[in-house]
Every structure is written in structure tokens, then in C-alpha cells.
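Apart from one protein chain that is not included, each protein chain of the complex appears where it belongs.
== subunit A ==
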């Protein structure tokens, strides 16, 4: 199929620690179509960020190590790609924005300087042309007085403005895929609404596909077309946003949705998943959610279920649905 932009197959990432080699991502498959917004949801330590970093080979190695799998971007394998080729892709065809805009901008360079760097590298624009491009990009992401802002430093901007600058920088070479790792987590709700609006608009006007990593199911409902739910390094459920949020199949997804306080049906008590997320290294052979699952059977503790289709384009990794 030609409309597949990114395909990840059987990805396995391990980390070398003092306790030995510990798996962080375990046989993850995913794909993103052109112009699609895919959400990856999960709690801390589930491997969602490591998965997203691995796509552009940004997992620090060592200690990280891609043990197995393929990452195909428009059919090209990125795992075996040379560093030179990766540099051509990074920023130009795939761009990334991170959670904390303060640490991802360089504090000693002006905003303009940092946006120009990307376009000068990839398009060989002249300084003047690159400058104009930077101003246009800042205008596009809704930054007031861009002509002055390009001469300012990151610390002179607020959190929301910095995240806009990050987005402007990421979008400056018109990438086909934007990977956004918790882009609004550090922002206040009113600013979050502005940024989500901006991302949706860019997706619609430029056709940029977005891979959105988040823990917030509200943000997912706002923005995503499809969702992947991860738990302890595995994909446990995937499907369309409506299917996942309205008709979740995996007990973990169900629990996650029920533990969010909801405005409209006020319950006295929240549902809560007992226990804690297992740390990598204490994963057993069976289903990794089994120790916390109310519906766990004997089989669940011994054998890992496969990801099976429960309805069209909706998969769940649970013995109950297979």
C-alpha cells in the first residue's frame, strides 16, 4: 500500500543497566498513514516515548539498543540507514517536538537563529531568504510581532510561546510526519487549547501526519484519528479513537478510562486500578496487566495473548477477546 507513511514492525528496544539488559519496548507494531493523527497513550514507563525516539534513531545508544525490528519510512528502512541519510531526514521529512520547550531550545541563540539553522541546512536558503522564512513560520503559528521575536532569546518568551516556536521550527521544512511527545503537558489548559488548535490546523492545511504521544485521553479525543494504548512495553489495544474511548476492549484501557474523573456523570468514588505499573525487568511471561486485572484467569499469568481483531480495525491483546 502506498498511503503508509511510517511502518514500525516488531520493534524491540533494550536498555543496558546495572541490573543487566532490560527490555523497554517489546515487539511493537504500528503504522501511520499520510495525513493521519495517531495517538500513543500509556502511563509512565510504558515505552511510548522510547518508541517515538527510536523512529529517528534518537534513543541514546548505549545504553539503549534496538534489538530487533524494522522502521520503514515511505518504504525506506531507517534502522539500517546511514547517519548521513538520517540527518537529511531529521527535521526535513520527520520533525519532532518535545514536552519541555525550555530544554529543547538553545538558550544562547536567538529564536530566528534557531529556525534559520534548519532551513539553511536542508534547503540551502540564503540568510535573507531563511530570515523571511522564519518570520513567515512564526506568523503561521500565531506569534505576534514575529519581526521582533526572531531577535529575542528563549527565556524572553512564555511557555506557550516557546512551544509555538518549537512547532514553527519543526514545521519550517514542511515535514510529512511530526512526532509530538507530550507537547502540551507542561502548559496550562487555556494555552493547551491554543496549541491543540494550531496542531489540528497544520494537519488540515499542510496534510502533515502527526504521531502524538500523550497520557491525557482528553487530548487524544480532541485531536487523534487512531489510538494505540501501550502497557509495559506492549501494544495492548489499538483502533479508531471512537472505538477505543467508547468501546474499549482491553481491561487496562477500560480501567484507564474509568479512573479519569468525569464531569458529567459524577460518581462518588473513582474506579481505580489496583497495584502499580510493573517496572521493566519485572515483567512475567504472561499478560503484563494480569497481576492488576480483575478478570485475570490462570492462562493470563502463563501465556501472553496475541493482538487480535475484535471488530474492524480494532485490536485488543487479551485472552477474553480472542
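Here, a residue touches a chain if its C-beta (ideal position, glycine included) is under 8 Å from a C-beta of that chain, and two chains touch if they have at least 3 such contacts; residues count from 1.
Methods note: contacts and distances are computed from a predicted model.
Undergrad: Which of "FAD-dependent oxidoreductase", "ABC transporter", "Oligopeptide transport system ATP-binding protein" or "MaoC/PaaZ C-terminal domain-containing protein" is the UniProt protein name of the chain not shown?
TA: Hidden chain, UniProt protein name: "Oligopeptide transport system ATP-binding protein".
Undergrad: In the whole complex, not just what's shown, which of A:19, A:190 or A:298 touches the removed chain?
TA: The single option touching the absent chain is A:190.
Undergrad: For subunit A, which residues touch the unseen chain?
TA: On the side of subunit A, residues 43-44, 144, 158-161, 188-194, 196-197, 215-222, 241-242, 245-246, 255-257, 259-263, 266, 268-274, 276-277 touch the unshown chain.
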